[in-house]
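Of the protein chains in this complex, one is absent; all others appear in place.
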């Protein structure tokens, strides 16, 4: 067995943190992605503009910088505000941005932009007539979305979603710069302490691969779920 | 602003300056000295573990009030943050593989060599300015990466601060590496005055409190006993 | 932010060589990755288990593990193979650029394979039947009908991948390459001025990313125009 | 004031797309049990007219009165006409069920789920009740054994009959049909027309865009011939289909192939 020099439990903790971060950010990213993809296809010019700038800028700035800006820049901004209050009113407050929340929010915002592009393409692939049928029977916009547009769109979105998730999972390692100890950070610490540069890559790689295996399985189930009612004609080119 | 409690940021591990013991508590020269300083100054101190990438932003965003993490004082950095008086002056040293024949690193002997350094450190600045034209400087994120790449044969020599290099190359890779040439603490332009505690620029008073405590510890012998605990062979000042 | 102390000709030179390295790494690995992803994507959908499964395993492995580890293994791992330093391979392995290119290329190839595989799978049956009905052989059909049509559909997802790669390349600095991020770390460590260092580099990344996004917008307009009826 | 016994009344409806007028002031009054057929050349605006009736297209001008309830409009900041109250629109859409040319059955739902969806999600009918009702309707259109099939597993005629069942599930006051048979193999047209014939016999109000002149003749009690967004000619089918007065209609009715 692998001798982890006693770092096993902390690596496990780190991997749990990684998983929590990844799942919560995924949730936020999917939400933001759906919202901004809908905004891009809406008739309101303002909403469209906001959504386009969002994806353009967020996909433009490196993740690391966004993390620094949102967490530390945000904190400095808040501090400036509380300082002003202190100087003016002599009330001392310190509002602390929570690192875990900041991590989830930052990664969620970043991947929301990628999801937005994925969902936009998928929304466009849904036949407008099917949505109209929903409206024609008096369904509210939300009902049309939930019962028709969303399930039909997911079929087209799943492959892109899978790739985004795989990248997101690894991006969680970014949180070490805001003071959280995820799996990668613990491994890096262990490496520095033991001077064994390769040893700790093994548990990290295995941890990620394990999550990847579970997600491959989940995505397979989702594909089956959203393929219901469609006959697949895809691979017929090779026979 | 008055401090009763001071939060001190530290990046671990960095043996023997700061690291976690198997039982989870922090240890190291920085940690022990920091605690002694706080006690002397009648402050309550909390250590905040923070990765290097976010340590300066964290100070500026007031996630903590001081950094005590083997930071070398120099003029470039003084423009951004406030340093205490140096509490230790580690020299910088050259490291080579055991079988290397290089003895005195200078312009002639380093010609065409691959020199490994930690990116952006004072050692990096020094070799870049002194030997940048003759040798090729390879920059790494950690001293361990320098060690591995020297073992892999891509580096001929490394220039690191002595405690770090000793821990990463000499102590942990039994017999594969050695130090060569003189250890350097001069010129001050590069190597500054040594390690200092970092504060936000406006926290002059807090820095003075720490400076006063440091002077007291030095004169009452506490400093020396801590020092010899961590550096029994005493290569630094 | 004391801009004048930090942004000297010296640091600009650092940023410039970082920019060159980043562009070089990203461009070359994307091009080669794209080229090898095409046959892999075809093989990924093969009806032969012995062709399909290894390709699946490749994509699983390279998408499932962090690029950082792949880069480490490519750079340090190979160097420890006994005797390798005496072979011609060492010429490539000694320079960090080639191992980095190797890792980046395989990584983007894995993601791109999945994207193209999905697109090929969703080729409408009718397009394929028409090709067969006119006597095209498998290769011609693949080359003229299936792939051109799949590429176009894969464009938005591939656009995401290119930008992912740009950002992912920021770890090249750990193997002693001074890319854009490496330059920023240098400035950070040297001057303890993280915001100035990273904001400047962010502007350069943004310029690169905006060009990429613009290019893909243009390609989408050119190549996907046919998917929307003109009204 | 308003006559609630009239299921649908439309007055002076105008609609243009990007400045091109398509409908130029159409009026229509459907009494209970009326079967009105709209005929006309391709592009004459039949679909647009039908789609304006349940506000899938927003008319630019004109009045729409469903069962005595007039739909209120307002003009938004961009000068676009919008309904005053979307709730009202949804209520009214639920009372005018549309059957589409390409069926537009939802492919991810089984047939019975398709039929149940609108009653459950719009009328908030309990699921069990909706299912029971849906099954009865499927039986009615001869599809009871197909209830758990997905649309792609059914032939075109079966799909269109399913779409009719889906529309009927809302108990609509008026049924709108847009070329319900034109995407079908002639074989299957019969099935669908048969069901529509039965609906007419039951006294349902229906408005049907169609190219089946036989159907217009036999089933409807009123035929409207659209030309360039206007009603060129209308009347009882026996009259206008056998002895068209306008030249346009004569031309339109001439054998095509």
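By letter and in written order, the chains are A, B, C and D; residue numbering begins at 1 in each of them.
Keep this in mind: a residue touches a chain if its C-beta (ideal position, glycine included) is under 8 Å from a C-beta of that chain, and two chains touch if they have at least 3 such contacts.
Predicted, not measured: the structure shown is a model, and the values here were computed from it.
Peer 1: Looking at the full complex, which residue from D:62, D:119, D:157 or D:237 touches the chain that isn't shown here?
Peer 2: D:157
Peer 1: Among C:31, C:89, C:130 or C:207, exactly one should touch the missing chain; which is it?
Peer 2: If we include the chain that is not displayed, C:130 is the one touching it.
Peer 1: Of the residues D:26, D:167 or D:188, which one touches the chain left out of the display?
Peer 2: Missing-chain contact among the listed residues: D:188.
Peer 1: For subunit C, which residues touch the unseen chain?
Peer 2: 126-127, 129-137, 140, 144-145, 148-149, 152, 223, 225-230
Peer 1: Considering the entire assembly, which residues of subunit D contact the chain that has been omitted?
Peer 2: Subunit D touches the chain not shown through residues 41-42, 155, 157, 179, 182-183, 185-190, 193-194, 211-212, 214-215, 218, 256-257.
Basically, only the chains that are shown with their structure count from here on.
Peer 1: Tell me which of A-D and A-C has more C-beta pairs in contact.
Peer 2: Greater number of contacting C-beta pairs: A-C.
Peer 1: Find the geometric centre of each of subunit B and subunit D from their Cα atoms only, then give the gap between the two centres in Å, rounded to an integer.
Peer 2: 81
Peer 1: With centres defined as the mean C-alpha position, give me the subunit A-subunit C separation in Å.
Peer 2: 20
Peer 1: Do you know which subunit C residues sit against two or more other chains?
Peer 2: In subunit C, the residues touching two or more other chains are 76, 194-195.
Peer 1: Could you pull out the residues of subunit B that touch at least 2 other chains?
Peer 2: As it turns out, subunit B has residues touching two or more other chains at 53, 57, 60, 145, 148.
Peer 1: Tell me the shape of the graph of touching chains, choosing from line, ring, star, complete and other.
Peer 2: other
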